[in-house]
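Entry: subunit A
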Amino acid sequence: MMVTIAVIIALAMLSVALLLALVRLARGPSLPDRVVALDLMGTLAVGMITVYAMTTQQPVFLDVAIVLALISFLGTVAFARYVEKRGS
Partner candidate 1 sequence: MSDIISGVLLLAGATFMLLAAVGVVRMPDLFTRMQTTTKSATLGAGSMLLAAALYFGDLGVTTRALAVISFLFLTAPVAAHMIGRAAYFVGVPLWKETIVDELRGHYDRRTHDLISNPTMPITRDGNTTESSN
Partner candidate 2 sequence: MKILLILPPLIPLTAAALSLLSWRWRSIQRVLAVAGTAGLLGTALALLDQVWRKGIQATQVGGWPAPFGITLVADLFSAIMVVLAGLTGLAVAVYSLASMDARREEHGYYPLMHTLLMGVCGAFLTGDLFNLYVWFEVMLMASFVLLALGGERAQMEGAIKYVTLNLISSALFLAAVGMLYGAAGTLNMADLARKLSHVAESGLVTTLALLFLVAFGIKAAVFPLFFWLPASYHTPPVAVSAIFAGLLTKVGVYALIRVFTLLFVQDVGFTHTLILVVAGLTMVTGVLGAIVQNEFRRILSFHIISQIGYMIMGLGLFTLPAVAGSVFYIVHHIIVKTNLFLVSGVARRLRGSYELKRLGGLYQACPGLSILFLIPALSLAGMPPLSGFFAKLSLVRAGLEGEQYAIVAAALGVSLLTLLSMTKIWAEAFWKEETKREPKQEAAIEPEPRASWSLLLWPIATLAALTVAMGVAAEPVFTLATRAAEQLMNPADYIRAVLGEGP
């Protein structure tokens, strides 16, 4: 019961969080700002998938969360590398 309610609240909060992060992504102003927003969205998505796995009793989705966590880090690093390279 507790979990059921918590899940709904969590999903709501995460939904809002995703949209907020998008605001930063759209606004920038600098490229690193957007990268930060994208990175955050990746983490938020990890959270969202975790919650969803709980609400649906489908732990297989956690695998998706793992892969996302692994890979979004890589994306951020690549982006950062690009930012730095372009700056020179």
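Keep in mind how these were chosen: all candidates are chains of the complex that A comes from, given by their letters.
In the analysis below, a contact is a pair of C-beta atoms (placed from the backbone, for glycine too) under 8 Å apart; a residue touches a chain by one contact, two chains touch by 3 or more; residues count from 1.
None of the values given here were measured: they were computed from a predicted structure.
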item	value
Touching chain, any copy counted, for subunit A within the complex - options 1 or 2	1
Residues of subunit A defined as touching candidate 1 within the complex	1-3, 5-7, 9-10, 13-14, 16-18, 20-21, 23-24, 30, 32-33, 35-37, 39-40, 43-44, 46-47, 50-51, 53-54, 59, 62-63, 65-66, 69-70, 73, 76-77, 79-81, 83-84, 86-88
